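One chain of protein is taken out of this complex; the other chains stay put.
Note that the chains are named A, B and C in the order they appear, and that numbering of residues resets to 1 at the start of each chain.
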Amino acid sequence: MKLFEYMGKEIFASYGINVPRGKMVETPEDASTVAKEINGTVVVKSQILAGKRGKGGGIKFADTPEEAARVAGEILSMTVQGHKVEKVLVEEKIKIDQELYLAITIDGAAKKPVIIASSQGGMDIEEVDDEFIAKQHVDVSVGVYPYLGREICRRIGLTGPVSKEFNRLLGLLYKIFREKDAELVEINPLVISGDTLIAADSKMTIDDDALFRQKGMPYVEDRTSIEKKAHDLGLAFVELGGNIAVMANGAGMSMGSLDTLVHYGGKPANFLDAGGGTGIEGTTKAIELLLETNPKVIFINIFGGITRCDDVANALVTVKKNKEIPVPVVIRLVGTNEEEGVKIIQENGMEAYKVMQEAAAKAVEIANAG
Amino acid sequence: MKLFEYMGKEIFASYGINVPRGKMVETPEDASTVAKEINGTVVVKSQILAGKRGKGGGIKFADTPEEAARVAGEILSMTVQGHKVEKVLVEEKIKIDQELYLAITIDGAAKKPVIIASSQGGMDIEEVDDEFIAKQHVDVSVGVYPYLGREICRRIGLTGPVSKEFNRLLGLLYKIFREKDAELVEINPLVISGDTLIAADSKMTIDDDALFRQKGMPYVEDRTSIEKKAHDLGLAFVELGGNIAVMANGAGMSMGSLDTLVHYGGKPANFLDAGGGTGIEGTTKAIELLLETNPKVIFINIFGGITRCDDVANALVTVKKNKEIPVPVVIRLVGTNEEEGVKIIQENGMEAYKVMQEAAAKAVEIANAG
Amino acid sequence: MAIIINENTNVVVQGITGNQGKFHTRQMLAYGTKIVGGTSPGKGGQEVEGVPVFDNVYAAMEQVRVDASVLFIPAPFAKDAAFEAITAGIKVLVIVTEHIPVHDEMDIIDLASRKGTTVVGPNTFGIVSSGKCKIGIPPNQFFVPGSIGVVARSGTLTYEIVGNLTANGFGQTTVVGLGGDRVVGLSFVDVLEKFEKDPETQAVVLVGEIGGNAEEEASLFIKKMTKPVVAYIAGKSAPPGKRMGHAGAIIERGKGTFNAKVEALTAAGASVATLPFEVPELLREKLK
Partner (left out) sequence: MAIIINENTNVVVQGITGNQGKFHTRQMLAYGTKIVGGTSPGKGGQEVEGVPVFDNVYAAMEQVRVDASVLFIPAPFAKDAAFEAITAGIKVLVIVTEHIPVHDEMDIIDLASRKGTTVVGPNTFGIVSSGKCKIGIPPNQFFVPGSIGVVARSGTLTYEIVGNLTANGFGQTTVVGLGGDRVVGLSFVDVLEKFEKDPETQAVVLVGEIGGNAEEEASLFIKKMTKPVVAYIAGKSAPPGKRMGHAGAIIERGKGTFNAKVEALTAAGASVATLPFEVPELLREKLK
């Protein structure tokens, strides 16, 4: 789950990391009020869950409260990087001596957190040459101590009082990373302003799987309504715009299903990973969800492991009993409790395929025929 | 540094460990007030830095506020286990279904914390057979997780809701142990009272070497005034009551000096480890301290390593210059900067021994002659 | 021979009294797995499917030799259960549970690496030494002995491919599910190294996915292997996954796409199937 910039900054500030004075507002009037309080030039930043807002016109400066209201009004009516702007952050403009980059994320290959730092922060960090970027893995059972911060400072050429401040900030950022179950905490730019360091931006992603224990963490919705419904059911769902509704179990299997449908000339309406062991009720709701995409055909591709074929079959029968399914269902069913599942399907007047490519070809045929 | 029972219980309570309702008081009147608030039978416990208070008469029950005042008065005039009582803890009397024992301390041999638990807590825990005691080492880089608590419960035969509560409490106690730089946290007895666990006593020792970072930790004085003075100078000092004042550098050397003096028939006045690298000023103060024990002779035994012989010699000369030293000084001086040190001693009209046993024998001779 | 587990592996099921635990204990026993015990706190002394239940792994190991453990424990409690197994001295730990917080996964793998425990998963179907021992959740009937080693990131897709292999006469030595999460105990390279050394394994099938750079790293090792490798990468037509800010870009530097993976694998000498069911045919060609 991504956090808005202002949320990340609130977390930073609560841990003792310097952020610019400012406040999130949702109206031009409030923007003016905040600008008055700040009493100086402010920056008005669109709050969306995407980067490169500056290039999209989503960040503007204002010298007076009136101007702040005006640019806030402009930005609040914009769509930046495909995201409709509903909130802006109004902040003091800070003096920038140098822009650093600092992030902590997870390196899957190393199976560890990795700190990434550069003396050349700012918008073009992705283009910065490797030699100006220090990467330092962290042992979770050791953590981040000052020696590690000193080593990073040495490698990015940071010295003097600012390096001490950097070290303090790094320790706090790692604390946030661990305590908030973050997958990413990123400050770009981390601004050197005199002897202090100020987090001029924040990017944080919280592990969805850890939200159950992140009490007090604001919930940020970044899904379409149907994706949200799927998520609430514990299903991974992405809309794709085609006409073949797809349900499979397992992310790999779901991707394999899409690949096969596309190979035969089909257009998948969605990606839906029903996961493992969802049970009858969950599977029922997954099928109901598929119907909401108004497909021409439903393609169900199950290779049962932790998922049992009889559960899937019973779910399909349940949906059929509760309401008419208006489109054909092509179902492929093998694996755990396959015999029982196929029997249930057949008893209810449907056919169950055994071979994936045959089922996929059939689904494409129906979709493209209609 | 040992903490009084009531201090340990305040820490316990602040971490969410149940303790009996109650309050520390210093007068019979306040004892009566607390007993009124508790509104039931109370226990009045002497607050001293020693165990076995019950056997010494330092713990008494009272059914009314008047009785609480009376027994508090009695206890406040007592000396228990050699400690003058100045504070008492007045607490509700709790229902005791069973007494457990739980402690976390440091096992020097294993170089790790060790959890010690028993289903047979109470006064005679030291006599309990090993089979009723569970010892479990903790990796500091792993910490205490519920699985460890479950394993301890299994080994001491604790089941049901109380075992869940025990597990919760163990996690908190380990947190206290680490966060407070404790050398020992001990709850004996840990009382099962219905489905809850109550810490009916507390024993905590904080690492003296970590007090610099234990902001907010109350300071508890457990030294004689001369020992306190020594401690403030960074010296390890214990009064022993004899007539040969002893100063050596290093704990082992200090013990070896005592052993040698005793071997020759001497009576050491004190144990004083001047430590390593104390420098001129510290050494000067150490010598001044020795004079306060009114010895018949001062025996200084230095084998210089991090301590430099010239520093010790200069310190002795400084003391001599500032005030007359009223007793003979026998000094033995070898090791780092030995030549310079010996020269300084000789220039100031004293003699420096090279061999420890000769110096020790001389000191004993002077002490026993006088 | 087989890798990681074999016919003598004694297995404990953590969480044996839950629904999934019970069901898959029955399935594993039916496959021939030597399940010597299960654990469930407070239920020591009971039996599930004829298997004795212990209060914890420590208690089980007091009674019987245990080589491996499989976790059927809900995600919030999985780290604790894994720590129990690792500190008790389990040498192979299979974690089926999905949705374990990634910080917990890092903690588990850190501790395991220190204690010398091999972690299969989390979010894995498990590991099957075909005909000898199955630890995990895949359906029994598709896993038959043979000479193909299979290593995969995803679950059901692997059943699909293994099913196709078996239908085409290719039995397996060992089938290893690395797990679908970003942080898992084993890498492709870890398993490929073992297959390369295993005398019974003649060829290897690698089932990958878009995202991350595990397949690119595997390619570097495949280049040095003497045994043929056939790969399938799922996700050619999948929507792009979420990106981890600039940090993700800095780490990946262009890796992770379908094309990057296929190119790396092809350059390393592996055959890459376009669709899952093409794997047996490519394998036949490679083994000619």
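The rule we apply is simple: a contact is a pair of C-beta atoms (placed from the backbone, for glycine too) under 8 Å apart; a residue touches a chain by one contact, two chains touch by 3 or more.
Keep in mind that what you see is a predicted model, and the values were worked out from it rather than measured.
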| item | value |
| --- | --- |
| Displayed chains contacted by the hidden chain, counting the whole assembly | A, B |
| Residue in contact with the excluded chain [from B:6, B:271, B:299 or B:353] | B:271 |
| Omitted-chain contact residue, chosen from B:32, B:188, B:243 or B:314 | B:188 |
| Contact residue for the chain not shown (choose from B:36, B:55, B:84 or B:112) | B:112 |
| Candidates B:23, B:70, B:83 or B:178 - the one touching the absent chain | B:178 |
| Footprint left on chain A by the chain that the document does not show | 142, 145-148, 150-151, 154, 159 |
| Footprint left on chain B by the chain that the document does not show | 51, 101, 103-109, 111-114, 116, 125-126, 133, 135, 139-141, 178, 181, 183-184, 186, 188, 203, 205, 207, 209-210, 212-213, 238, 240, 248-253, 255-256, 258-263, 268, 271, 275-277, 302-307, 334-336, 338, 355-357 |
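The rule is simple: only the chains that are shown with their structure count from here on.
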| item | value |
| --- | --- |
| Selected interface, A-C versus B-C, where C-beta contact pairs are more numerous | A-C |
| Separation of mean Cα positions, chain C and chain B [Å, integer] | 54 |
| Touching two or more other chains - residues of chain C | 111 |
| Residues of chain A engaged with two or more neighbouring chains | 141 |
